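One structure, pasted below without further comment.
Of the protein chains in this complex, all but one are displayed in their positions.
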Amino acid sequence: MNDTYALGRELAEALNPGLGQALEERYGALLPGMPQSVVDFACGQQYCRPGLALHDRYLATIAALTALGGQTAPQLRINISAGLKAGLTETEIAEAIWQMSLYGGFPAAINALNVALNVFRQGDDP
Amino acid sequence: MNDTYALGRELAEALNPGLGQALEERYGALLPGMPQSVVDFACGQQYCRPGLALHDRYLATIAALTALGGQTAPQLRINISAGLKAGLTETEIAEAIWQMSLYGGFPAAINALNVALNVFRQGDDP
Amino acid sequence: MNDTYALGRELAEALNPGLGQALEERYGALLPGMPQSVVDFACGQQYCRPGLALHDRYLATIAALTALGGQTAPQLRINISAGLKAGLTETEIAEAIWQMSLYGGFPAAINALNVALNVFRQGDDP
Amino acid sequence: MNDTYALGRELAEALNPGLGQALEERYGALLPGMPQSVVDFACGQQYCRPGLALHDRYLATIAALTALGGQTAPQLRINISAGLKAGLTETEIAEAIWQMSLYGGFPAAINALNVALNVFRQGDDP
Amino acid sequence: MNDTYALGRELAEALNPGLGQALEERYGALLPGMPQSVVDFACGQQYCRPGLALHDRYLATIAALTALGGQTAPQLRINISAGLKAGLTETEIAEAIWQMSLYGGFPAAINALNVALNVFRQGDDP
Partner (left out) sequence: MNDTYALGRELAEALNPGLGQALEERYGALLPGMPQSVVDFACGQQYCRPGLALHDRYLATIAALTALGGQTAPQLRINISAGLKAGLTETEIAEAIWQMSLYGGFPAAINALNVALNVFRQGDDP
């Protein structure tokens, strides 16, 4: 196993506790090594990079998932929860989502606001 | 004319000088009032809102335009230029774009990096 | 408040009664002014423009939401209801949706037809 | 050959003269029968259907291509030209495109307006 | 009725038994002829073409539906079932889906893997 995998696992445990194990249980038998790839590439080779603050990384992700449209609701939920832990305020998240009406259209922004409202109200329990 | 239009015009002049006039010359005859709507809604009712720092708004926009794919190159160019003026570093912009490989796919991230490299090299002259 | 907001509110009340208040209750606390922006820009600065008949505006919107894919189901439902009130026939709506198989693909067209069938059967109650 | 192919060929000749032959020359050797499929399905089984006026079909198409983003520029050009021949005014086309800022985002609407302006200025010569 | 319709009906009966009748019952009254168009064009003029093995056609479709994002879940389910009948293995399907993380992003790949897991576990009963 490589260094980026170890780095990624540390970050994943801090912000999405149990992510690695959940991936392994769900996908590991069908796609051996896939859970490691997610943690290595997404967490270790991307979110751990220097040069952009972690809360800004979540802001960028939340904006992109919003613009991509409502089919990304499960991922939006995860990243909004993680973004709050990384220091974003509810207002910053809502503002970034609403601004996406300019780029992904009003339906995309409204759908994502509904996801955010649910996260804000219910906490990050799945 | 409403207050958000005046606010929007001020911001547009600061970050995209000449935007309002360019819109009027290009689209005003075909769609009367459309240039005012762009300045009012996009600049005045969105980018001027409190609650999210202006450079974070540009970061969110650059991330979203990247994830939406390469057809947004003209808008990426404008927003990368404006983001630099609003205080983002070249590294922050490049990191946010590259991270989008996770959400919009590798082609979208690579295409947007190419746009960013051109802006960084050539400055923001159209 | 500006003129386009007043115009937009009038149209919203005619075609989506209660829209403004529903937006305020749902999003007003998190994003102050956002409900006014929706009514002002979407209804007042877009749907109230001259140059294209209102029922044609709804036809264009239904076609676009179809092509954008099934994540826009909530918005499709609202616009199909409003389009019927603005004078579109069920057949015109179904034809426009089915034609979108050419541009958004068969899954997008089929998913939108399912939304339309539900609206036609159940009326426009949410 | 079936009836819808004959119907489609008639419509194609009226609104996009030379379309069938152009498809045959470009794609016929690589994909035998594909040009006939385009004319049969797109023109004969879709645009020739009753229940929605032909100019409304073009309006729906132009709106959808706009919302899908700027990569559809070649198809937008063809359909704007055909829509003008089918009776749409330049204003109706521009209004439908600009309204798409609400659903496909501002970049998509602006990019499509640029295509429309080019068609309006230059005529429909490719 | 044309030859491609007869061909398409044969293939549809083999891989999606009851598809034609289900389309007729659901959409036939609203859009007369639409069920025949689906069978004719999608099955007869596309999937029956020579030059690419049927199981490769399903592989291509599963990959594309994955990359297009989670709103295509109903179509993914149908095509994964049909692909298994046409000879694809569960591993081949899972690998093609996971590879799409590179092109449609991680959320699209994860959402499609969830659909595949459901099909693999439950069989193809709707």
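Letters are used for the chains, namely A, B, C, D and E, taken in the order the chains are written, and counting of residues starts over at 1 for each.
Basically, a contact is a pair of C-beta atoms (placed from the backbone, for glycine too) under 8 Å apart; a residue touches a chain by one contact, two chains touch by 3 or more.
Small disclaimer: the values here were computed from a predicted structure and weren't measured.
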{"item": "Chain not shown, its touching partners among those shown", "value": "A, B, C, D, E"}
{"item": "Which residue of E:T4, E:T66 or E:N111 touches the chain not shown here", "value": "E:T66"}
{"item": "Contact residue for the chain not shown (choose from D:A12, D:L65, D:A94 or D:A112)", "value": "D:L65"}
{"item": "Which of A:Y27, A:F41, A:Y58 or A:Y103 contacts the chain that the document leaves out", "value": "A:F41"}
{"item": "For chain A, residues in touch with the removed chain", "value": "1-5, 33, 37, 40-41, 45-46, 49"}
{"item": "Touching residues on chain D - with respect to the absent chain", "value": "26-27, 30-31, 34, 38, 42, 65, 68-72, 74-75"}
{"item": "Hidden partner chain, residues of chain B it touches", "value": "69-71, 90-91, 94-95, 98, 105-108, 110-111, 113, 116-117, 120"}
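Convention: only the chains that are shown with their structure count from here on.
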{"item": "Neighbouring chains common to chain B and chain C, by label", "value": "A, D, E"}
{"item": "Interface with more contacting C-beta pairs, comparing C-E to D-E", "value": "C-E"}
{"item": "Selected from B-C, A-C or A-B, interface repeating C-D by over half of its contact pairs", "value": "A-B"}
{"item": "Chain A and chain E: spacing of chain centres that average the CA atoms, whole Å", "value": "30"}
{"item": "Whole-Å gap separating chain A and chain B, where each centre is the average of the chain's CA atoms", "value": "23"}
{"item": "Residue list for chain A, restricted to those that touch at least two other chains", "value": "42, 65, 67-72, 75, 91, 94-95, 98, 101-107"}
